[in-house]
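Excluded from the complex is one protein chain; the other protein chains are retained at their positions.
Labels run A, B and C following the written order; every chain starts at residue 1.
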Amino acid sequence: MSSIFGDRLKISVFGESHGPAIGVVVDGLPSGIALDFDKIAGEMARRRPDSGPYSTKRKEMDEVEILSGLFNGRTTGTPLSAIIRNKDTISAHYNAMERLARPGHADFSGYVRYKGFNDYRGGGHFSGRLTAPLVFAGAVAKQILEEQQIFIGAHIDSILDIKDIGFDKTNITREQLMALSEMDIPVNDRSCHAQYLEIIDNARKNGDSVGGIIEAAIIGLPAGIGSPIFDNVEAKLSSILFSVPAVKGVEFGEGFSITKMYGSEANDSFYTDGSKIMTRTNNNGGINGGITNGMPVVLRVAIKPTSSISIEQDTVDIKSFENTTIKVHGRHDSCIVPRAVPVVEAACAVAICDLLLSQLGVDTLSEGDW
Amino acid sequence: MSSIFGDRLKISVFGESHGPAIGVVVDGLPSGIALDFDKIAGEMARRRPDSGPYSTKRKEMDEVEILSGLFNGRTTGTPLSAIIRNKDTISAHYNAMERLARPGHADFSGYVRYKGFNDYRGGGHFSGRLTAPLVFAGAVAKQILEEQQIFIGAHIDSILDIKDIGFDKTNITREQLMALSEMDIPVNDRSCHAQYLEIIDNARKNGDSVGGIIEAAIIGLPAGIGSPIFDNVEAKLSSILFSVPAVKGVEFGEGFSITKMYGSEANDSFYTDGSKIMTRTNNNGGINGGITNGMPVVLRVAIKPTSSISIEQDTVDIKSFENTTIKVHGRHDSCIVPRAVPVVEAACAVAICDLLLSQLGVDTLSEGDW
Amino acid sequence: MSSIFGDRLKISVFGESHGPAIGVVVDGLPSGIALDFDKIAGEMARRRPDSGPYSTKRKEMDEVEILSGLFNGRTTGTPLSAIIRNKDTISAHYNAMERLARPGHADFSGYVRYKGFNDYRGGGHFSGRLTAPLVFAGAVAKQILEEQQIFIGAHIDSILDIKDIGFDKTNITREQLMALSEMDIPVNDRSCHAQYLEIIDNARKNGDSVGGIIEAAIIGLPAGIGSPIFDNVEAKLSSILFSVPAVKGVEFGEGFSITKMYGSEANDSFYTDGSKIMTRTNNNGGINGGITNGMPVVLRVAIKPTSSISIEQDTVDIKSFENTTIKVHGRHDSCIVPRAVPVVEAACAVAICDLLLSQLGVDTLSEGDW
Partner (left out) sequence: MSSIFGDRLKISVFGESHGPAIGVVVDGLPSGIALDFDKIAGEMARRRPDSGPYSTKRKEMDEVEILSGLFNGRTTGTPLSAIIRNKDTISAHYNAMERLARPGHADFSGYVRYKGFNDYRGGGHFSGRLTAPLVFAGAVAKQILEEQQIFIGAHIDSILDIKDIGFDKTNITREQLMALSEMDIPVNDRSCHAQYLEIIDNARKNGDSVGGIIEAAIIGLPAGIGSPIFDNVEAKLSSILFSVPAVKGVEFGEGFSITKMYGSEANDSFYTDGSKIMTRTNNNGGINGGITNGMPVVLRVAIKPTSSISIEQDTVDIKSFENTTIKVHGRHDSCIVPRAVPVVEAACAVAICDLLLSQLGVDTLSEGDW
């Protein structure tokens, strides 16, 4: 439980922000998959914080050390494990936080859950840093999916009250998704880029923070993936997406907006060109009854504003039970949405890979014959 | 997989709409829990369809037959199983549907998933009827939770474009939730009742349908429940909620709206009266870092408009691959939101009970000493 | 947990000996499998008690009612559930047992586990009667395996101190296994039949009981099934075999006897005829490193003597904590080994089917195309 996700592809994430290392064990992989480390490094780079404001990040794989499950550049089929050493951590910033619960963070709830024994420094096991191993696992899952012609991408649908153009849910191409993955702030409407940056910069100047919505798409998924009742595509995806820090909402297709439609509008009518069955609209986000219908799977994820702000906030000293105030120092993103994009994609990749393995079997997805 | 949910409290749901029976096995229950069958019957009645438009439903337990796990009126601790016979099913309505995929339904995706061998009549295993066993399991879970002073309730936050008053997320009482559970269309603002009915009736007259949003609250949950990374409260709840038919979105606290706030607004600052730590606002819905913080857990669920409508829609004959049209006949709710309320509550009860059992242990929650 | 087994093929067994019904939900089945009910009835009959001592049992399927998961004679792929009503139960025999722990039974340990709330009548959920749903599930699993040319059979290797001829572990045929399945007391050496009956009858006359060893074989399993470290073939099989009442030991190949050999004897050397790799001996029971090597999987299961005997035994009144004695009345087999044979086979079938589904995928094993 707790830090393990998946039924067939199980990922076991471990580590604390200021401990020796963080990492992941990926269990249940097909064997013989040639890993493209440039792509993995690219995904890791997309998630990584950087000094310059959203400058192009250097692709470096060296921070990830693979300990097992890889032989001659291919997956062995046995557990693939990878660790990332923690360094450059300034724990001093967190000394006060042993006692003061930062609003919006898990300091208080985590303290109670672990009866005061958790490593509170930098958020410990709750830290956003723990999404790095998830991105690694997702990068591997993405490569397995790509061999099946399944691709995942995302754009930032909104930051605060500025909104990008959403996906055309019936027509999303691989090229579109790849272009998004190349952008530091992926948007469909390029004019949003500057506006997003401006909002984020303003928030930073005020010691405040902003959040936003990420819209992701999974294309190439065949119809018929997922299982009622509980192992359906929406349940599986939402479960891992709500495990990404700061996520407070998940919706598929038109999501909450579908409740503003009549059934005659909301239903996606079917048609065929004789070879494939499609829907004219895609309000259901490519999923009927929890099972893919062959249209793009489209989902939206709400990312709350970064909890760490330098504005003074009321709080409580957990140990003395006294009311007090806190200003959260340290290096914080005033908006984590851009860095959350590859994390959301990785989470989707892991969940979809798990579902595919369930139905197709690990032998089917492995390379080689016997 | 597929039709089993939970880690410690596992529910295994089975059945098809027009098969001999539907049912559930509830595994992992504490022993010695005295079941109140009037309460169970009450929950079943809330979900049941009825001839009159939202008239008071008769409470009947007799439809549910308990086959195991109960002895002298108390849970034995071994699997509690219950079945509900199917009857009064008019399968003739569904003959055409063997070939015609109803838009919005799982007819097509399910056909592919099961390679044409699924029982398509009445939606089969995908039918909303399968929520009856879930409500039964939820009614049992609710009783276990109530012994821990944990209560669950919900209201209909909106139907189409009419909106009820939301919960005051920092202050929700047991009395309020109980009052809602007595209403056929539970609302905080009584004036919504007539408006909701009117919208629903209009949709029915037009052969169309409407959906809405359910807001649920769980009160009395102590701080410290849930586990990072993947076994957190939001992941667990969303996973089972997305298994309820027609759910297309789940959000916690302010959910998607929190992305419109600055961090300084969104963060729920802590304060204490010296005995308990609380938050002044509850934008995070009682959950920080995936773990309860002792405030009410508040969530919202988007229910799409009923897919079955009698208006003609485009579709495809799955077997001949010809474009055609369909009018869906049979008895259908033009709005399933009222009936979905007890289902959402049941889903929450099962998920929370599962989490509690993980942390407290089945022995702790059982009656009796040894 | 507790009453659910399996990762991909999950069986959820429920019921108590003297409750309304016992049953099983089989989740994760391939779709489109045409079930042969005569074969299922045949397996159920092999397990069933009978008035005459090991007379040919009538094949009756009517006692099993299938509630879901079957449509037009084929599996739908959704949960297959079946129940068997309890009848002909004389609970009066068990009234005294509410307080008196029968030696060898779970009366005491179960009382503590469930804090006195379990249904003690007839052993409740611990009863050997609960193997009937397992045999049903196993009969379904056997049919899936047979389509893959995998066959399971067993003989009674010993009763008390009389021993049958063991399998030639390198050469076991389908015909041999089928012939065994037709025998009321399956033996390789026909002369054992009368000797076994005599020992059993003598035990009965003395109000005593005997046990024995069952040797089972699984043939046709391809090499490469199973996964290190924990999801290996021996772990999976032993786990379900130790869930069969009265089993106290499980060994593979030469098992405990292999400890009496030198490595040079124990190792099964490989050879090939150019098309297939085989081993000259099969001391490892077809399993190397927890993974099948293509040779017959051979295992032995120790079944203890029936705990219920009419000879007076010392025991304790669980409630008053007084030392006393007990004679166990009621209808008991003086040897359950013959009836345990189909149960052991069923357990093997379920476990192997689960492993196959993991590697080949449910889509691969389903009928039909899409």
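Note that in this section a contact is a pair of C-beta atoms (placed from the backbone, for glycine too) under 8 Å apart; a residue touches a chain by one contact, two chains touch by 3 or more.
The structure displayed is predicted, hence computed values, not measured ones.
From the set A:41, A:112 or A:199, the residue in touch with the chain omitted from the display is A:112, counting the whole complex.
The missing chain, though absent from the display, is touched by one residue of C:138, C:212 or C:342; that residue is C:212. Touching the omitted chain from chain A are residues 1-4, 7-8, 10, 12-16, 19-23, 25, 27-28, 31-32, 65-71, 74-81, 83, 111-119, 124-125, 366-370. In the full complex, chain C makes contact with the omitted chain through residues 1-5, 7, 13, 101, 103-110, 112-113, 123, 125-126, 130, 158-161, 203, 208-213, 222-232, 234-236, 238-240, 242-243, 245, 247-256, 258-264, 266-272, 274-275, 277, 279-280, 284-285, 287-294, 300, 302-309, 311, 313-316, 318, 321-323, 358. Contact between chain B and the unshown chain involves residues 7-8, 78, 223-224, 228, 357-364, 370.
Here, only the chains that are shown with their structure count from here on.
When every chain is represented by the mean of its C-alpha atoms, the one lying closest to the mean of all protein C-alpha atoms is B. Chain A and chain C have Cα centroids lying 45 Å from one another. Rounded to whole angstrom, the centroid-to-centroid distance between chain A and chain B, based on C-alpha atoms, equals 26 Å. Looking at chain C, one finds that residues 7-8, 78, 370 touch two or more other chains.
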